[in-house]
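What you see is the complex with one protein chain gone and the rest in place.
What follows is subunit A.
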Amino acid sequence: LSAVRHRPEGLEQLEAQTRFSRKELQILYRGFKNECPSGVVNEDTFKDIYAQFFPQGDASTYAHFLFNAFDTDHNGSVSFEDFVMGLSILLRGTVQEKLNWAFNLYDINKDGYITKEEMLDIMKAIYDMMGKCTYPVLKEETPRQHVEVFFQKMDKNKDGVVTIDEFIDCCQNDENIMRSMHLFENVL
């Protein structure tokens, strides 16, 4: 039996491809390698790691979507390169890129449109992370209502789907969203 192992490209290459400095890449890699000594994350490990941050709820569904968003080549495992590329966009990218990434996350089947069902799945996953003990008590329709609000805001031409342009347009006009995009800039 040979364990699945993967080694990342060299530091220089990654430095060129991402917006992280050498030191930051070193820090990232050490953390990554600590959790996943074999060098790749498979979905179960990803879910485990993510679940540790949300002890009250069930983070597995959301972790699944997140995993698919990071696993850009869809080979079932997230290597360090995938991981670092994703983080580079998320932490150091332009607002456009970040929004693009978010759209990609929501668009589960990656067809370029966010449908209500996809959004509902994502929403339920997010709410699942809250767990049971919330205030006010989570009701069945809460995610659905949230999706309705979202679509009202985003779906400009009311055709039942949200395209990337509608999404980016709408987000750029929304002050809250714009502000929150800059929230994690000084992480790391």
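The working rule: a contact is a pair of C-beta atoms (placed from the backbone, for glycine too) under 8 Å apart; a residue touches a chain by one contact, two chains touch by 3 or more; residues count from 1.
The rule we apply is simple: contacts and distances are computed from a predicted model.
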| item | value |
| --- | --- |
| Listed names "AP-2 complex subunit alpha", "Proteasome subunit beta", "Potassium voltage-gated channel, Shal-related subfamily, member 3" or "6.8 kDa mitochondrial proteolipid-like", with the criterion being the UniProt name of the chain not displayed | "Potassium voltage-gated channel, Shal-related subfamily, member 3" |
| Residue among A:Gln26, A:Thr94, A:Asn109 or A:Asn173 touching the omitted chain | A:Gln26 |
| Options A:Arg19, A:Lys110 or A:Lys132, residue touching the unrepresented chain | A:Lys132 |
| Contact footprint on subunit A, counting only the chain that is left out | 1-3, 5, 7-8, 10-11, 25-26, 29-30, 33-34, 37-39, 53-56, 126-127, 129-138, 142, 146, 183, 187 |
